[in-house]
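Yeah, one chain of the complex is gone here, protein chain that is, but the others are all in their spots.
The block that comes next holds subunit A.
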Amino acid sequence: MALSGGTDRGSHRMDKSIILPPDEIFRNLENAKRFAIDIGGSLTKLAYYSTVQHKVAKVRSFDHSAKVSFQETDGDPLYEISVQEEITARLHFIKFENAYIETCLDFIKDHLVNTETKVIKATGGGAYKFKDLIEKKLKLKVDKEDEMTCLIKGCNFVLKNIPHEAFVYAKHADSEFRFQNTHPDIFPYLLINIGSGVSIVKVESEDKFERIGGSSIGGGTFWGLGALLTKTKRFDELLQLASKGQHTNVDMLVKDIYGGAYGSLGLTGDLIASSFGKSATTDKEFSKEDMAKSLLHMISNDIGQLACLYAKLHNLTRVYFGGFFIRGHPVTMHTITYSINFFTKGEVQALFLRHEGYLGAIGAFLKGAEEDNPNQYSWGENYAGSSGLMSVSPELNPVQRARSGTFPFDMLEMDRLERQLVNLPLLHDPTSYIPDTVDLTEDALARDYWLYCFEDALDGVVKRAVASQKDQPEAAERAEKFRQKYRHKLQTLRHQPFAYGSLTVRSLLDTREHCLNEFNFPDPYSKIKQKENDMALKYYLKVVKSVEELSWEQRQFALVKGLLAGNVFDWGAKAVSDVLETDPEFGFEQAKQQLQERPWLVDAYSQWIERMKGPPHKCALFFVDNSGIDIILGVFPFIRELLLRGTEVVLASNSGPALNDVTNSELQILTERIAAMDPVIQSAFKEDRLALVQNGSSSPCLDLSRLDKVLATVVRERGTDLVIIEGMGRAIHTNYYAMLSCESLKLAVIKNSWLAERLGGKIFSVVFKYEVPSKSQEQH
């Protein structure tokens, strides 16, 4: 049921001296269009679509056509790098207290340049109340949208587009928040919206949902009855009272009637037999805290029970809870979870959403943006522009906060991704696939280490960023801003590891990339990559020739070793970037010597060789890692051998830059150059036995559940039967445990001594994991 106007907030006055921080809030308003607003009882959520101009590094092959052979280009760079402006779409969502609505509207009006926008979609109980104000201030027509429709639309959107959107709450566990995997099919589910009343909605598909039930005992009952009983006016204060109370003083428990448990029915003595039952039978005074607690239990249990009855009747196991009663309040998340566990004996889990407060605004926005087909695209949460879970602490008194001069707000920004993202069709079980190897939210030791590690590496990243833009004098200033932003994110994560879903090495890396982009450092490694690619290309023929001379067995080993040695060249790993920075002559041969001798830390080489003696694979999908020596002297000779065996090869590389990882556009040029030197590559490339595809990501890690749709199609069409994943980011930090429905090879050199030790090895230990799905798995 709708949230009625937050009547007890009363005054919507605010201190006019509060100045909005324009760099942080309502960003990119200049290009904003399609506004939507969701005004609840106490919080306003504003949504708009905008475009962001980024600098991107583009590579373009020099025209070498005039030159006859490779040798003659010696000394010239392989390709040129140019920084271009690119426009991408972004969704902005801002949440603030209703008290600030006027100031915010003024701010928007002053900064809104775009005049095309005529209407603002509005939803929520307060939309009506503030209609005139919005129309007067913004000169936009307020167009009201059905609240429930918006809510469901928003819910579908976040469930589909934000990994780790949903979580289970466990108050007493090591990590309070256990994030859920994004299920490839989010339907059907039950949404229990606890506003002033309760609505129970069954959602079957994007457009099909039904309110199957509800209850009048909801947040309004807690608030209204609570205010009567305790003379406490505010919802948040009531929750605070409740968290301090003892319900057993007010409720009649089973043991109050039975003297103990009601054993034959399995009802324990502590179970509430009659809510408020003691206040009818004794004349004593009851404390506010105790009554609030009893009320909270009564309402949470009742909602939980009804939710379970509806879930059972409709045979649904995914049950999400939202509404202002829940909205990030640990107290109510706990009591609801408890109730659900009690009534379903664990068969149904209570799920909560990270962006629950935004659902209405997102939905209203999507209603208004239908002509842009937002559902046709994939979207990604921008970690740089989003404030994460619970940044507006509901426990804080807004008046106090206003006095302290800070403007409390919460933001979510989502980037429209250029490519539509889907599962890798070769995932054994997409529903149970977890990309990340270690969940740092749960592993405190690993969390401390990695947070320290990323903080420690920050100086180097800043230095690298500045160095990549020597020609721009303000680069240092921007880099400093980047440093502050990323450091702030790390600090937030230290206190709230769950702020953006499960904390992982991948999310730390991705956040860094998002922050770099935010300050226009789109590709700090572009020049280094270029230099390394140039250098490595010179050795390509030599390497190919040297392996060709070897016997079959020796050659296979040399190729694998080359692949591993190439992977030592990784700027992402601090140990290596130190060496590379101080000793640029650190060569391919030296790298081979650094490698651990067999048996490796994980060593399935013998099984791999046995397999290689057998029939060739039909098609190998290779997720490549770094530029330079890695791709040119490691990967190419290796896939050359596969091609010669008659295996088709698909090289999957990043769509956008991340560290020194080779991007798809760079790989395009490199492949052409290698093809020009090597007839084997040339014919394969020409005949499409060697294909280049982008993976849809700009991350040094790899999420096999979010890959470019084209890649998925290629994989399917070519009957891919071997997947090779290379490098720490893609094969260790992520996908180490990923189960595929075909053969897979995961290989990496551990270039971090802490991680190596954790895995039971030393720095430069080798992981060579070759897996063949079991028979039962194949049938799956």
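By definition in this document, contacts are C-beta pairs under 8 Å (C-beta built on N, C-alpha and C of every residue); 3 or more make two chains touch, one makes a residue touch a chain; residues count from 1.
Quick note on the criterion: contacts and distances are computed from a predicted model.
Its UniProt record calls the unshown chain "pantothenate kinase", which is the correct pick from "Aspartate aminotransferase", "NPR2 like, GATOR1 complex subunit", "pantothenate kinase" or "Histidine-containing phosphotransfer protein".
Within the complete assembly, A:302 is the residue of A:302, A:442, A:455 or A:771 that touches the hidden chain. Here one chain is not drawn; of A:83, A:229 or A:465, the residue touching it is A:229. What subunit A contributes to its contact with the hidden chain is residues 1-2, 4, 6-8, 10, 125, 146, 148-149, 195-197, 199, 211, 213-221, 223-225, 227-229, 233, 250-252, 254, 256-260, 262, 264-265, 272-281, 283, 286, 291, 298, 301-302, 305-306, 309-310, 312-313, 343.
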